[in-house]
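Sharing a structure here in structure tokens format.
Note that this complex is displayed minus one protein chain, with the remaining chains in position.
After this line comes chain A, so read on.
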Amino acid sequence: MAAGSSSNWVMESGDVPHVLAVDDNLIDRKLVEKLLRNSSCKVTTAENGPRALELLGLTSGGQNTMNGRSKVNMVITDYCMPGMTGYELLKKIKESSVTKEVPVVIMSSENIPTRINKCLEEGAQMFILKPLKQSDVKKLTCQLMN
């Protein structure tokens, strides 16, 4: 197995995917965490965009607080969050050479085509409608493992 580059998000077989889930709503965080764990993922949650960026090591002067072994394989974020929206978070992730290969999934309770297109154009892997179901998460993690 060849060693991947630091921005290589492709997992080696046998690895458990590490997902960073971002949502300002406590109940939604608990739900997405359980759904991901049920799909054999390791999960870290964040309440907001800035915290997510911190965890990804993208804040200025910040060290990547997740060392190479527990690198994030995917980010799943709510769209509507106070302060930094999921869209803004997506942009920041895609702008950084360190994280731009990390797939970002956007969740929203609102089915707004312009919003969906905007996110996909900015490089979102997928857009999922809330409330989240097990089948949604299974679909995601299957994509991740392939």
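Operating definition for what follows: contacts are C-beta pairs under 8 Å (C-beta built on N, C-alpha and C of every residue); 3 or more make two chains touch, one makes a residue touch a chain; residues count from 1.
The definition used in the following text is that contacts and distances are computed from a predicted model.
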UniProt lists the protein of the undisplayed chain, choosing from "Histidine-containing phosphotransfer protein", "AP complex subunit sigma", "High-affinity nitrate transporter" or "Major facilitator superfamily (MFS) profile domain-containing protein", as "Histidine-containing phosphotransfer protein"
Considering the complete complex, of A:Lys30, A:Lys100 or A:Lys138, the missing chain is touched by A:Lys30
Per the touch rule stated above, chain A touches the missing chain via residues 24-28, 30-31, 34-35, 38, 80, 82, 109, 130-134
